[in-house]
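Only a single protein chain was left out; the remaining protein chains are all shown in position.
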Amino acid sequence: MNRLRRTMLFIPGNNPGMLQNAGILDADSVILDLEDAVSVTEKDSARILVRNAIKNVDFYGTEILVRINALSTEFGLIDIEEIAKVKPDALLIPKATEEDIETIDAMLSDIELKEGFQNGAVKLFPLIETTYGLENMYGILKKSNRIVGALLGAEDLTADLGIKRTKEGEEISYARSKSASICRACRIDAIDTPFVDINDMDGLIKDTLKAKSIGMTGKAAINPRQVDIIHKAFAPLDEEIEYAKRVLKSAEEAKEQGLGVFSLDGKMIDAPIIARAYNIMEKAKHKGVSV
Amino acid sequence: MKIYKTAKAGTLESNDIFIIIEPIEGEKIEIDLESIVLAQFGKQIEKVLKDTAIFLGVEGIRIIAKDRGALDYAIKARLETAIKRAV
Partner (left out) sequence: MKLINKINRELPEYIDGYGRVKPYDGIRTNLEYKIRKQVSVRCEPSKNKLLESIKEVVEKCGIKNGMTLSFHHHLRNGDYVVNMVMDEIAKNGIKDIKVAISSIFPVHAPLVQHMENGVVTGIYTNYMSGAVAKAVSKGKLHYPAVMHTHGGRARAIECGDLNIDVAFIASPCCDTYGNINGVDGKSACGSLGYAIPDAMYADITVAITDNIVEYPAGSIEISQEYVDYIVHVDAIGDPKGIVSGTTRITNDPVGLKIAKMTAKIIEASGLLKDGFSFQTGAGGTSLAVAAYVKEIMKSKNIKGSFAAGGITGYLVEMFEEGLFKSLFDVQCFDLRAIESYKNNRLHQGMSASMYGNPHNKGCVVNHLDVMILGATEIDIDFNVNVTTGSDGTIMGGSGGHSDTAAGAKLAIVVTQLTRSRLPIIVDKVMTATTPGESVDVLITERGIAVNPRRQDLLEKFRDLNLRVMTIQQLKEIAEGMTGIPEKTEQEEKIVAVVEYRDGTVIDIVRKVR
């Protein structure tokens, strides 16, 4: 849970213009998409283009993920072979199952060894978008140490359930809460499903606040215009920032006095609370930047 | 390495390059380039195309390229895709 991952922006993988600009769109992470954004006849084209882009384009510190094709397709394995070679920050695995994660983890270790990368350099992000994936999420997440977050994919999930996907999102309340809970238990990021109406900014704010309120730590975006709005929604409130400042100040004072633990407002302050305060100050910095 | 059929890759979208490759007699690499930045980058683009073909070990091909301002990494990617589709 180290990196800030408030937004993860999907970028179509076969589009050089968008790949080149991906790094300046202010998203915390970008997902270069080889799957749904690319037609079947262009999978090879996108793969090579994304591979070259990762190697040559400056993403200015944005986290780079690649959504490969599912292992169940003819493209998935080749995607991993080509893309892992250029060391993206992570791979996003569609319709992830335990076996998929195990297979990919092993493949990545081999490639990392061959290429001289640090073992575990390439992280994993399972995409939870099937009922199987949702119900077996804990087991899936435990299959690899590379997993640093999970993305909930409500479009495919509701299709799997045979139910209607709505803007209000009542139908995915269970899925959201479960994902948030399991991700927290595994100490990884819980990323919410994208909001698909790119013209409804009010709807996006509501949806993001809802996700935040049940424990999601970030949200996928499918259009650059959504990025700032999602950041604003995830920004800590002024009271939270004030409190965090006081926690950190007290921590400094306690340290100077040689005290291990201390209390603030009658509450005992220990390591997790201090870590959370740092996290909030980190987000607060970004709050000043968003318009 | 020779190729045995025609293949294409890329698009005519902004920042992209559309490439068609055809097998030709002999071992040369012929390049037929149209570009919106021909005056400023024509030589550079031809060099990238040629070097990439050599790097991939192909010979006896004509590369027909219509460039819409693609950067080098995209030019290399599109040519590599076309070549892999032609073998």
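Observations on the structure shown:
All chains are identified by letter, namely A and B, in their written order; residue positions are counted from 1 within each chain.
Convention: contacts are C-beta pairs under 8 Å (C-beta built on N, C-alpha and C of every residue); 3 or more make two chains touch, one makes a residue touch a chain.
Just so we're clear, the structure is a prediction, and the values are computed from it rather than from any experiment.
For the chain that is not shown, the touched chains among those present are A, B, taking the whole complex.
Only one of A:20, A:144 or A:193 touches the chain withheld from this view, namely A:20.
By the touch rule set out above, chain A reaches the unshown chain at residues 20-21, 24-26, 58, 224-225, 228, 285, 288-289, 291.
Summarising the interface, chain B meets the missing chain with residues 14-15, 36-37, 39-44, 68-72.
Convention: only the chains that are shown with their structure count from here on.
Distance between chain A and chain B, defined via averaged C-alpha coordinates, is recorded as 37 Å. For chain B in complex with chain A, the touching residues are 9-10, 13-16, 70-74, 76-78, 80-81, 84-85. Residues 15-17, 20, 44-45, 48-49, 51-53, 55-57 of chain A are the ones touching chain B in the complex.
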